[in-house]
Every structure is written in C-alpha cells, then in structure tokens.
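Every protein chain but one is kept in place in this view of the complex.
Let's look at chain A:
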Amino acid sequence: MSALLEVQGLRVTIGSTAAVRGVSLSVNKGETHCLVGESGCGKSITALSVMGLLPKGSLRETQALRFAGEEIGRYDERQMERLRGDRMAMIFQEPMTSLNPAYTVGSQMTEVLRRHRGTPRAQAVDRAAELLARVGITAPGLRLGQYPHQLSGGLRQRVMIAMALMCDPELLIADEPTTALDVTVQAQILRLLAGIQKDLGLGILLITHDLGIVARIADRVSVMYAGEVVESAPTAALFAAPEHPYTRGLLSCVPVPGKVKRDEPLGSIPGVVPRIRPGFAGCGFRDRCSRASAACAGAIPRRNAGDSHEVLCTLEPGWGGKAAA
C-alpha cells in the first residue's frame, strides 16, 4: 500500500537554527503515527511543514513531500489553501486560543465547508451539528450559537476536532492535542481520536511528548531529537526493544506502576535539547549521551534493528540487551 503521507529528507532552517535536519517519515491510511520527543526538537515544525504553515522567514527543503501520491512540496500557496482544511486538517495544542473569540462556534465550523465545498449555510450547519454530536458534545444546537469564551478547554478542543473533520480529511495532524487539558479530559480526547480514526479510516500524525499516549494509540512511533528522527519503529517493537540511547532515556523517565519501587529515583536525561546551527555534523545527542564516543562526531549510520525498525546511532543494534529500559 502506498503511503498517504510521505516525507523524505525534510530540512527546515529558521534564521540561524537548523530546526529540522533530514526528517523522513510516512503515514499510511488508517494508521496513527506518533512523533515523540522533548520540547524544541522539531516535532511541531515538521508538522507545520507538511501543512505549509511554517512561520515567516523559515526555509523548507525536501527530497520528497507526497500526499496521496501527489508531490505537494512544489505546491504554491493557492494549491495548499485548497488542500488545507479539506483533505488534510490540523488541530493544535492550545484549545483556549485556537478559536477566534469574535465568532460563534457554528460560524467558524461552517466556514470550512462553505470555503472548500461551497455548501449552503443550512446544510453546513447540519453537518456541524452532526460532527459536534460525533465528538461527544451534548446539545450541539446550543453550542453552535455560543462563543469560544463560553466553552471549557476540553469542549473547545472537541470543537477543534469536529471542525477539522468538516470536510472528511484523509490526514489529520494533531499537535499535542491534550497537553493543555486536565488528565480526565485528556483520556476522553484520546479515546475520541482513536474512535474517529477507526470509524473514518483517516491517517493521523500525532505529536506528543507523552509516552503514555503513544503506548495507547500509536501504530508506529518516530522519536525525534534535535531535528532528526533518531529512531522509528512499530509501537510494540519500540517499547520492547528501544535502541537509541535517547529513546531509552525517554522511556526511563516514565514511571510504570508496579515496576518502579518507592523512593527509587526516576530516570532523567541531563541537559536540554541543544540549538543546532546549520552545518552541524554528528549526533545531536552526543553531549547528553552516556555512551558517546569519538565516532559520534562523525557521520552517523542509519541502522536497521528489525522489521521496519530504524535507528540513527553509532552503537550496534542490541547493544544494551533486550531487557533494558
């Protein structure tokens, strides 16, 4: 099956920062692909590049950027406008500020359908009400007439999701959709996303730094660090046999009930994600890595560590034994 979204060799430079450095990933129809990593490692920039929504002054280069078989890397702004909101949709981390305070929920939702399909207002309103009900909002008729400030964060994120679904997109990009929400609401939103995907069969690119979320809904995981995908694998394989020292570090930071003993310190990775300048060579993680060697300053091989399991590291796959982490 050909991939719904295929990104090859994506590079984004913003000013004097190399924000994304040769990212390749693909999302199949009906698949949830999670992009994980710390803040500032280029996850959101990768997602915005796909949508063509990069901030002013950023430079995007790709070897290939294919959506449903079409090369969209060379699309101009008008062509991207037609794609966005229609065939590919995006939801964001900040539900509190992502809706326009000046317009009702209904007006903002119907706008998408009217723009892309020219649907008459009455029909668009019906569709909006239907989707609000689909995302678990009771009394959709009432909500359509309300303004964003009258809704809670969880409700607003549901509205964002419903709005993203207005045109039946093939690809949904979700940039940390639950980070700003209460834990109970987080679970509801994740269940909702999983349910929608099952029913509608769309491809989801989900950005998160929460490995708990990954374990629950991802089919495939790409771990990003300093603008690169350092490890990519099916979810089960990644959790069972993490290869990259960074992935191992991330996993050790997550407390697992029953496995972690009281008073035993949780793992942590010292330092912060570095700002990488253009022309940087070698592994971006080497300054924080306990296994770093002289070879880490040179070219890093992309190794195969199993069935569609790739890792970007100088260490041989299996270096730490399968039971590690």
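Criterion: a contact is a pair of C-beta atoms (placed from the backbone, for glycine too) under 8 Å apart; a residue touches a chain by one contact, two chains touch by 3 or more; residues count from 1.
One rule holds for everything that comes next: contacts and distances are computed from a predicted model.
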item	value
Undepicted complex member, UniProt protein name, chosen from "ABC transporter permease", "Dehydrogenase", "Glutathione S-transferase" or "Lactate utilization protein C"	"ABC transporter permease"
Contact with the hidden chain (one of A:R11, A:H33 or A:R84)	A:R84
Absent-chain contact - pick from A:V36, A:L144, A:M160 or A:L251	A:M160
Chain A residues that touch the omitted chain in the full complex	51, 53, 77, 80-86, 89-90, 92, 94, 97-104, 111-112, 115-116, 147, 149, 160, 163
